[in-house]
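Got a structure for you, written out below as structure tokens; questions coming shortly.
The complex appears here without one of its protein chains, the remainder shown in place.
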Amino acid sequence: MYNAKFVIPGIIVFAGLFTAPFWINMLSSSHEEVKVVLPAEPVTFFGEARSECVEPREWMAANHMELLLEWRDQALREGKRIYVASDGKKWETSLQNTCMACHSNKADFCDKCHNANSVNPYCWDCHVIPQGNNHEFE
Amino acid sequence: MNSSRRYFLKVAGLSTFALAAGAARAEAAEASYEAYPEGLKAHRWAMVIDTRRIQTPEDMRPIVEACHKVHNVPDIPAPREIKWIWDDTFEHAFANDPDPMLPENIENRRFFLLCNHCTNPSCVRVCPAGATYKTADGLVAIDYHRCVGCRFCMAACPYGSRSFNFQDPRPFIKDLNPAYPTRMRGVVEKCTFCAERLEKGLMPACVEASNGAIMFGDLNDPNSIVRRVLSKNFSIRRKPELGTDPGVYYII
Partner (left out) sequence: MVEKVLKGSPKYYIWLLFLLAIIGYAFIVYVFQLIYGLQMTGLTRNTSWGFYIAQFTYLVGVAAAAVMLVLPATFHHYHPYHRVIVFAEFLAIGAVIMCMLFIVVDMGQPQRVLNIILHPTPNSVMFWDATVLCGYLLLNAVIGWTSLEHESRHVPVPRWVKVLVVVSIFWAFSIHTVTAFLYAGLPGRHYWLSAIMAARFLASAFCAGPSILLLSLLLLKRLSGFDPGKSVVKSLSITIAYAMGLNMFFYVLELFTAFYSGIPGHAHPIVFIFNGHEGLNVWLNGWMWFAVVLAFASIFLLAIPKFRNNMKILPWALVMLIIASWIDKGLGLLIGGFSPTPYETYEVYTPTFWEISIGLGIFAVGALVVTLLWKIALEMKREGGEPFELAE
């Protein structure tokens, strides 16, 4: 190989830099767990005070975006605006009027996790954040 | 169970597995969607505006306000204004029907303009992303999440019913309705015939605010209010010669 004494160390340095995020993560202390604030008060939906989310918590943590996208398509394109959850409970398919009725504190719920994961969904460019913790809406 | 649902559950299953929680996977499979039982249904929604009963800007203002308030329509100055329902003269509203000998009462009358929710909407035909579409009951709707903002629909609409958000509309909304979303910069918007109200059993906001001067119903149902009114009164539509089959009728 031509210039092996430059090429091989070069490849090693490149590989090291490329995988640096993994090494840094391994060496640094364990990441801080995100502490989202869950709603305390039950909220009334369809005449019933509820304190549980539409689906179990772990499942929601992983899948809420997919669920929201499905809610959107069902409501807008199929005219079906009621979600019958796996436990048979009915909910209106609305980010603004269902989700955020309980999770009214966007900064302590949505933002904490989104910021920690460095995702920036544009939901609130249109959907209105409940008043009282309204940081972005001027 | 539709295929998107199945894919969704697959992803869901994998994600829960990754979280080592395993909870709720089986139960989630039974989730489904329904329409509101009280929702109003039609084969072809249509509107009849009795222009004899709404003539002046004073008659019109509360109706426009009812619509614009409930839908968070911003108040942006021309020429980049956003309008869902507004008014104009006969000459402008029925530009295809020029008549220099208009009687004075028509000449002075104002006419409501809004999306015609055409049977053959040219805006839907041209949309490259499927963001604007026709629903099963004859509404022309827009999915603001999908709109790419190319404005082809605005060029295609022969009625000038569509508005584009040249800027963030929020600073121009004075009195926010917290139950309805706003729009964002870069998407097209227009009148929805209040799809979100119809599906909960409510008449459109303008109809409700019009004291019966605006009628709304199923054009395919001979007993509906719109059919009964149209069978007794002569009505015109905007640019029917273009073949779009507009769904807003004007009693003159």
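Read from first to last, the chains carry the letters A and B; within each, the first residue is number 1.
Note that in this section a contact is a pair of C-beta atoms (placed from the backbone, for glycine too) under 8 Å apart; a residue touches a chain by one contact, two chains touch by 3 or more.
Quantities reported herein were computed from a predicted structural model and do not represent experimental measurements.
Shown chains touched by the hidden chain across the complete assembly: B. Residue-wise, the contact with the chain that is not shown comes from B:Phe164, picked out of B:Phe164, B:Tyr180, B:Phe193 or B:Phe216. Checked against the hidden chain, the listed residues B:Val70, B:Ile85 or B:Cys127 yield one contact partner: B:Cys127.
From the options B:Asp88, B:Glu208 or B:Asp221, the residue with contact to the chain not on display is B:Asp88. Only one of the listed residues, B:Trp84, B:Phe112 or B:Phe152, touches the absent chain: B:Phe152. With the whole complex as reference, residues 78-81, 83, 88, 91-93, 95, 98, 122, 125-131, 146-152, 154-160, 163-168, 185-188, 239, 242-244 of subunit B touch the missing chain.
Methods note: only the chains that are shown with their structure count from here on.
For this pair, subunit A with subunit B, the centres built from the Cα atoms lie 31 Å apart. Residues of subunit B touching subunit A in their complex: 4-5, 8, 11-12, 15-16, 18-19, 21, 23-25, 27-36, 39, 72, 133, 135-137, 141, 143-145, 168, 170-171, 176, 178-185, 195-196, 199-200. Across the complex, subunit A meets subunit B through its residues 55-59, 61-63, 66-67, 70, 72-74, 76-88, 90, 93, 96-97, 122, 125-128, 130-131, 137-138.
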